[in-house]
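A single protein chain has been omitted from the complex, and every remaining protein chain is retained in its original position.
After this line comes chain A, so read on.
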Amino acid sequence: MTLDMVPKGQEVVIKSIKNKNAKIYALRFGISEGSKVKCIGKIKNGPVILRKNHQEIAIGQGFAKEIEVEIHK
């Protein structure tokens, strides 16, 4: 599924980031394909807020739709 569908509180693993811009931003912020992140907030039809370690990032819906994730068990 894509990141915009992840429910709040869910931990996910990033599978692929299709948008090249989003991918480069993410890598520099500390998130890459294979990273385990937690969705700590979500605004309906708006940004998804992720946390990895101590880093919080807000990702707009446009980018979130282009990020494939897998539920972390």
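Everything below uses one rule, namely that contacts are C-beta pairs under 8 Å (C-beta built on N, C-alpha and C of every residue); 3 or more make two chains touch, one makes a residue touch a chain; residues count from 1.
Please note the rule applied: contacts and distances are computed from a predicted model.
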| item | value |
| --- | --- |
| Complex member absent from the view - protein name from UniProt, among "Formate dehydrogenase (Quinone-dependent) catalytic subunit", "Ferrous iron transport protein B", "Small redox-active disulfide protein 2" or "ABC transporter permease subunit" | "Ferrous iron transport protein B" |
| Contacts of chain A with the absent chain, listed as residue ranges | 19-30, 32-33, 35, 40-41, 43-47, 49, 51-64 |
